[in-house]
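Before I ask anything, here is the structure I am working with.
Coming up: chain A.
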Amino acid sequence: MLTATGLSCVRGERRLFAGLDLAVGPGEWLHVQGENGAGKTSLLRILATLSPPAEGEIRWHNEPVAALAEDYRRAMLFLGHHGAVKEELTPLENLTLAAQLDGTTLDAATALQALVRFGLRGREDLAVRFLSAGQKRRVLLARLAVRKASLWILDEPFTALDVKAVAMLSGLIEEHLAAGGMAILTSHQSMPLPNGKVLSI
Partner candidate 1 sequence: MNWASPAEFFAMGGYALYVWGSFGVCAVLMILEPILVRKRQSSILRILRRERQAEILDTQ
Partner candidate 2 sequence: MHSVIAIIRRDLLLAMRRKSEVLTALFFFIIVVSLFPLGIGPESALLRKIAPGVIWVSALLATMLGLARLFAPDHADGTLEQMVLSPTPLGLLVAGKIVAHWITTGLPLVLLAPVLGIQFDLDRGALGILVLALLLGTPLLSLIGAIGAALTLGVRGGGVLLSLLVLPLYVPALIFGAGAVESHVSGLGAGGHLSLLAALLALAVFFAPWATTAALRIALE
């Protein structure tokens, strides 16, 4: 259960939003809407503890996230504009190394299975820089599938995806929610997912 109360964000001299409250429970997802520059990304970065809020508090299962530190970071997965995918490494290496940096191990079979699921069969050993933009995003989807986290914070996850990949991602998120996970997403288009709570800033 993630709750935030009275969040505000100041960028430079501008106050992007103030007094923002939100709550996401198991099996729920939150759609953060807003115009360009309204502070969607800033909100997600605050929720991910990348930047501190100017005011307000974020709680995870009723404990302040600042006190939880590692435990919160283990339970949460944040994907920003950039994919955190290394161009020089192969999709397989990317997946296993990312898991190791998180302090977990990922066996090759599971990683391979995830890559195949997202249509990257035959590309596992090709450096990512030889993949197309859409295929690079699919590597990220595979990472979502293998990383065990109960809270997903995804910034514009549907950009640069073709119809098939959009279906795959929404399937993945639905699966995650059905298993009691939580998700916070931003997007300026309408979401191909049912029953979301909407937060407009």
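On how the list was made: all candidates are chains of the complex that A comes from, given by their letters.
Simple rule for what comes next: a contact is a pair of C-beta atoms (placed from the backbone, for glycine too) under 8 Å apart; a residue touches a chain by one contact, two chains touch by 3 or more; residues count from 1.
Everything numeric here is computed off the predicted structure, so don't read it as measured data.
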Touching chain A in this complex, which is it: 1 or 2?
2
Would you pull the chain A residues touching candidate 2 in the complex into a rising list?
48-52, 70, 73-74, 76, 78, 80-89, 93, 97-98, 100-103, 105, 127
